[in-house]
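One chain of protein is taken out of this complex; the other chains stay put.
Then we have subunit A:
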Amino acid sequence: MTGLHVEKLSYRYGAKQALKQVSFGVSPGQFCALLGPNGAGKSTLFSLLTRLFTTPDGQITIAGHDLRREPRKALAKIGVVFQQSTLDLDLTVHRNLTYFAALHGLSGREAAKRIDAALDRLNMSERRHERARDLNGGHRRRTEIARCLIHDPAVLLLDEPTVGLDAATRRAITDHVHDLSENDGLTVLWATHLADEVRDTDQLVVLHHGEILANNSCAALRGNQALADFFLDLTGAEA
């Protein structure tokens, strides 16, 4: 079993149930949009998927590795872009990537080769020696996406990666990541609350109040409705 699989995942913060029996799977090479309003439980799900914290309820399998039983093998297979930027702003793009490569045990020529390839992939090569602080929001994001590719992951997790970006940049980043799933066969889980980032061919999982309301291809789910309307109807009815 490859790709990403989540089975009956539950999590609670004290009395507040953040995730209720969440189950879904994303096949290899599939772009899956996780659509949910703010507070739906997307960030909790991402924290569990990246093992920032764990829960005894449910199972997560990443590229065939059970996150509980083989956490290190599973973590080695994911590339993460968190909602909040995690670049060291005082370091150059290249240094940021070198640091990350080292955290994954890569150094020397091998790391340099992979960093070059990742920067090329995101058209960021010419900015490699700029400080992260001097980059605009779009380029910072692209740097982070390049960074999450260095260790050759099978599954990309992106938590609202376009927050705070203008429309054109948002489009460019969304296209880049769609490319990664289409051309490079990466499994992508893309959390967002913006319907216009989702394509008809994408898998769509709608999360609301910690529960999954829908899970199918976007085209099949929305039918003749605009996705934004479908989403509002679905979450509005349940709210």
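Please note the rule applied: contacts are C-beta pairs under 8 Å (C-beta built on N, C-alpha and C of every residue); 3 or more make two chains touch, one makes a residue touch a chain; residues count from 1.
Rule of thumb we're sticking to: contacts and distances are computed from a predicted model.
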Assuming one chain is omitted from the figure, identify its UniProt name from "1,2-phenylacetyl-CoA epoxidase subunit A", "Transport permease protein", "Dihydroorotate dehydrogenase" or "Sulfur carrier protein". "Transport permease protein"
Tell me which residue among A:82, A:190 or A:230 touches the hidden chain in the full complex. A:82
Subunit A residues touching the chain left out here are 13, 43-44, 47, 50-54, 56, 72-73, 75-76, 78, 80, 82, 84-86, 88, 90-91, 98-100, 102-107
